[in-house]
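Heads up, one of the protein chains got dropped from this complex, but the rest are sitting where they should.
Order of writing sets the labels: A and B. Residues in every chain begin at 1.
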Amino acid sequence: MRVRHDQLVINTKGKGTYELTDEIQEKIEKANVRSGTVTVFVQHTSCSLTMMENAAPAARRDVERFFDKLVPENANYEHDDEGPDDMPSHIRMVLTRTSETIPIVEGKLQLGTWQGIFLFEHRRDPHPRKVWLTMMSD
Amino acid sequence: MRVRHDQLVINTKGKGTYELTDEIQEKIEKANVRSGTVTVFVQHTSCSLTMMENAAPAARRDVERFFDKLVPENANYEHDDEGPDDMPSHIRMVLTRTSETIPIVEGKLQLGTWQGIFLFEHRRDPHPRKVWLTMMSD
Partner (left out) sequence: MRVRHDQLVINTKGKGTYELTDEIQEKIEKANVRSGTVTVFVQHTSCSLTMMENAAPAARRDVERFFDKLVPENANYEHDDEGPDDMPSHIRMVLTRTSETIPIVEGKLQLGTWQGIFLFEHRRDPHPRKVWLTMMSD
């Protein structure tokens, strides 16, 4: 087997979802992986990973609004060292994902028609976010 | 290492949970994988993957009712192109899982006593659902 590591740095501009699909596909091509898997791993606890509908921006806005309501700011959190968006970020991360493993077939991410891979930024301020990629193949 | 891909197609009959454990175990035996992992990957954004209690059907019904209440239909979603169950499906998917990697030991899924692998269908209408399996082994 071959293990190949790579990484992405995403400069987020505050809360929202940022699609990573094309950049991950480019890394797979650069590494010339034909068949195997890629594990996408977000190295943070105040942003997270999610798969999502990538055709309709309105669907993404609805997902973001749902999380704003489900995990509100100013809910009497004990931990608020970094402001009102601090603790909601950690909870929204726990409710979504940190790693996802995706099949690679004939050099392509084996995604469904409407599937995209997204970084979900939960903080209000811009942050540089590190996403680790590990490709495993024959 | 050896990488082996396979897939399942599940014809769902509307909202609910559908156990995949036995079908995945059969694919492992067919591929003759003795030691490694299987990554189960759902290629959709309106159904998802979950591990669950597989002995008590009442427990599964309680999980399904919880999600119906947590992510209701008719909550003023911006995106409703495909009806009232459209946007709740995408949100319930984000709150659950798309991929799961499960150890294989001596040719068997290394599950706990009560663990089963389930497709969680969030749409009301029947859908053919594709689940990709990637087995990695020595």
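Here, contacts are C-beta pairs under 8 Å (C-beta built on N, C-alpha and C of every residue); 3 or more make two chains touch, one makes a residue touch a chain.
Since the model is a prediction, treat every value here as computed from it, not as a measurement.
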{"item": "Which of B:4, B:27, B:97 or B:129 contacts the chain that the document leaves out", "value": "B:97"}
{"item": "On chain A, residues whose C-beta touches the chain left out of the figure", "value": "1-3, 5, 39, 41, 43-46, 70-71, 77-79, 81, 87, 90-91, 93-95, 97-99, 101, 130, 132, 134, 136"}
{"item": "Positions on chain B where the hidden chain makes contact", "value": "1, 35-37, 50-53, 56, 58-59, 61-63, 66, 70, 95-97, 100-103, 105, 110-112, 114-115, 136-138"}
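Convention: only the chains that are shown with their structure count from here on.
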{"item": "For chain A paired with chain B, centre-to-centre distance based on mean C-alpha positions, whole Å", "value": "20"}
